[in-house]
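With one protein chain removed, the remaining protein chains of the complex are shown where they sit.
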Amino acid sequence: MSLLTVAGLTVRDQAGRALVDDVSFAVAAGDRAGLIGESGSGKSLTALAVTGLLPPGLTATGEVRLDGVDMIRAPEKHRTATRGPVAAIVFQEPLTALDPLMTAGRQIAGPLRRLHRLRGAGLRAAVNDALDEVRLTDTDRIANSYPHQLSGGQRQRVAIAMALACRPRLLIADEPTTALDVTVQAEILDLLDRLVETRGTALLFITHDLPVAARVTRDTHVMRNGQIVESGPIADVIAHPSHPYTKTLVESARRFDAALERTARD
Amino acid sequence: MTDPIIEASKVGFTYRGGKPVLNDVDLAVHPGQNVALVGESGAGKTTLLRLLLGLASPTDGTIRFDGTPLTRTRLRDYRRAVQAVFQDPYSSLDPRHRIGRIVAEPLRGLGLGTDPAKVAAALEAVGLPADTATRYPHEFSGGQRQRIAIARAIVGNPRLLLADEPVSALDLTTRVRIVDLLGSLCADRGLTILLVSHDLGVVAELCQHTAVLEHGRLVEQGPTSQVLGEPSHPYTRRLLESVPRLPQ
């Protein structure tokens, strides 16, 4: 059975409009899936529905099973218990996801203390390991820094360290590199790539950026206006897009690639 | 080569009591030759752009406009010739003004007459219907707002457009359309663009000349084909390698 099964997921607002419309997909343990779509496609709402974190006023119907737990109908207590150890989320803007009044070290220590009941020296060592793992080698300085004292890339690494601290089996990354510089984006993508590979963590990667998705995901689902319009291995989708929207998306990405190639050749 | 529209020579900028943000920057924009300013956050792109927009004065060096130093008294002429488009289309339009008033702002501010036909022509040039003028910004999507911002910038027929990351807040498909629009404005109106961007694909598409800024210094500049084709500086090479591309 898949780690995450989504079947006929529909998210409606109060007016009854379907913002996510009959979406179905699955992510197996250790798999890497991508949800690709532009603003308003419903990709981020899908991620929130999967983790049972939909904002008030929105209602989900259909079926979402995360490690066997019904994330739509199960009591809040069960959903919360599933979230940390089974699925963790990394958001686009780490500054809003991190507590501005807490040092990076204490924020990472939080989930470690709760879930692994670590204290004192053991906890400190675990925090250092977590920072090492996301290649924040200046561990002491980073652990004692507040979020605003870190660069965008460092903040996102801290957020990833927090998300992975509980060893989740699924990591959901919602546009994790969109707010970052290109070189930092490349580093973060490498990092995610390596971490999910070595740990066998499943990845659900959400982005509007087709080339970025191509870099880290294997299976992909292209979303538009709340619906999945095309699914398949990302290499096939890019090589032979069948839906007109996917074609436009691929052509758009190719345009800039081609411009770069052409210029470099001249 | 024709004389540059603007030329920064040995330009430096230091905030009071701070470290220098820009050092020894030499950059010229010639008519008909789009220039890309490439660099990452904190490299000094925004500061350089503020200097080139006449919003602040360099602490070292000079900025020349049509060959003579840019002074306060020449600012009005300068702004008739040089306009700007910004990154965030949600911040660049006043939510309380109708589009017609927003687009007409440079006409009134720079004493270019208040002919409503010019506003209509500018909206048409960016591919928006005429009834756009009577509506409010919140009725438009990000891409449409960026078109409105471009209409405002070109309504007075400037020679140079300073574009600060004009497409980086937009979706990929919208990005293509706005880049096409900018390209067609260059071809049809004789507009020249100074493009600030970290997206090398967009740079390659639009600009003939590229300058790379790192830590407040221009580390490399020249024809785009040369800078992106045979980068000589390690930072430029790293930037090129980082660009995510589709598998062939």
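By letter and in written order, the chains are A and B; residue numbering begins at 1 in each of them.
Everything below uses one rule, namely that contacts are C-beta pairs under 8 Å (C-beta built on N, C-alpha and C of every residue); 3 or more make two chains touch, one makes a residue touch a chain.
The definition used in the following text is that contacts and distances are computed from a predicted model.
Visitor: Tell me the UniProt protein name of the chain this structure doesn't show, selecting from "Peptide ABC transporter permease", "Protein gvpL", "AraC family transcriptional regulator" or "Membrane protein".
Guide: The chain we cannot see is recorded in UniProt as "Peptide ABC transporter permease".
Visitor: Quick one: say which of B:47, B:92, B:197 or B:236 touches the chain that got left out.
Guide: B:92
Visitor: Among B:41, B:59 or B:141, choose the residue that contacts the chain missing from this document, as touch is defined above.
Guide: In the complete complex, the chain left out is touched by residue B:141.
Visitor: Looking at the full complex, which residue from B:6, B:84 or B:202 touches the chain that isn't shown here?
Guide: Missing-chain contact among the listed residues: B:84.
Visitor: Going by the touch rule given at the top, which residues of chain B touch the chain that is not shown?
Guide: Touching the chain left out of view, chain B contributes residues 16, 53, 55, 76, 79, 83-84, 86-88, 91-97, 102, 105-106, 108-111, 124-129, 136, 138-141, 143-144, 147, 149, 152, 173-174, 176-177, 180-181, 183-184, 187-188.
Convention: only the chains that are shown with their structure count from here on.
Visitor: Express in whole angstrom the distance between the two chain centres, defined as the mean CA positions of chain A and chain B.
Guide: Here chain A and chain B have centroids separated by 33 Å.
Visitor: Sort out for me which residues of chain B touch chain A in the complex.
Guide: 40-41, 142, 171-176, 198-202, 204-205, 224-225, 228-229, 238-239, 241-247
Visitor: Can you tell me which positions in chain A touch chain B when the two form their complex?
Guide: 38-39, 152, 181-186, 189, 208-212, 214-215, 235, 238, 248-257, 259-260, 262-266
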